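Of the protein chains in this complex, one is absent; all others appear in place.
After this line comes subunit A, so read on.
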Amino acid sequence: MKKSVAVLLVVAIVALGIFSLSGVASAEEIKMVGVITKIDIAGKDAKTATATLKDNKTEKLVVITINDDLTLDKFKDHRIVEGDEIRCKYEVIDGKNVSKLFRKTAGC
């Protein structure tokens, strides 16, 4: 009886841990400011693109997936180009850093 209770307890704790971790991973919005080192977009009709940003704080390269039409359009007509500094929010979805906000820091 004692053993069964212990096993159940362990299972419950592990399940809770996995559940809470996965919950955090899917909901967490990560913010960063960085400079674009590379943009990959497949032509004028592309519905997705990736941009590699060099994080200003960590200097690590982060690959961001962009799906929103407004930003894709800015890649296509080169309003956003390599070398631009970007303020970005993204979420990790299925292992990809999916952009929720992708804006140049500079203005006029």
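We adopt the following convention: a residue touches a chain if its C-beta (ideal position, glycine included) is under 8 Å from a C-beta of that chain, and two chains touch if they have at least 3 such contacts; residues count from 1.
Definition applied: contacts and distances are computed from a predicted model.
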Check your understanding: Just by its UniProt name, which of "ABC transporter substrate-binding protein", "Succinate dehydrogenase subunit D", "Integral membrane protein" or "Cytochrome C" is the chain not shown in this complex?
Key -> "Cytochrome C"
Point to revise | Contact residue for the chain not shown (choose from A:Val35, A:Val63 or A:Val98) | key: A:Val35
Check your understanding: Mind pulling the subunit A residues that touch the left-out chain?
Key -> 33, 35, 56, 70, 73, 77-79, 81, 85, 103-108
